[in-house]
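Scroll down for the structure; my scribbles are underneath it.
Of the protein chains in this complex, all but one are displayed in their positions.
Let's look at subunit A:
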Amino acid sequence: MMALRELSSLEKSLGLKNPNKYSTQGDKKVPVLHSNNGPALVGLVTIATHLVQEAKRPELLGGSAEHKALVQQWLEYRLTKVDGCHKDDIKTILKDLNSYLEDKVYLAGNQFTLADTLMYYGIHHIIVDLVIQEKEKHMNVTRWFDYVQHYTGVRHHVPPVVVLRNRVYTSGHH
């Protein structure tokens, strides 16, 4: 269901007028897209990538070869590391993303891409649970998250997370 909600939100944000038919398969409820002109597509990232192409928004998949690879990498990361992560893994995920995002606005540099959208949906349940101190500890992730949730048309099925702009805890103590 989660994946279908994401795809539904994505369709909306891409402004796709003709809705697609979906089902899910297997224990993990992997989404399947049934299309009229071609075989069914399986997998969240595959379908999402397809929708972006259908909407003629190739820039969301990255402009250069390098950016394309980064988008693919973070989409895969979302599926393999963030989805169903164990609570012990959360720390590592936040820490790694935080240092990655230190000198970047979005996951693939300075351009907003599909990777941001899907990572945002996937990591939302983790960010929601963070206390203010943890949000501050992972400042770069928080900043990125706040950008994305305010990016036009992204936030659909998930509630907004409050991000404080002023620091509550002074750095150095933690």
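The rule we apply is simple: a contact is a pair of C-beta atoms (placed from the backbone, for glycine too) under 8 Å apart; a residue touches a chain by one contact, two chains touch by 3 or more; residues count from 1.
In the analysis below, contacts and distances are computed from a predicted model.
For the chain that is left out, the UniProt protein name among "Carboxypeptidase A1", "Methionine--tRNA ligase, cytoplasmic", "DNA-directed RNA polymerase III subunit RPC6" or "glutathione transferase" is "Methionine--tRNA ligase, cytoplasmic".
Check A:Leu70, A:Ile127 or A:Val148 against the missing chain and you find that the one touching it is A:Leu70.
The chain not displayed touches subunit A at residues 1, 4-5, 8, 11-13, 15, 17-24, 26-28, 30, 38-39, 41-46, 49-50, 65-66, 68-70, 72-73, 76-77, 79-80, 84-89, 92, 95-96, 99-100, 102, 131, 152-153, 156-157, 159.
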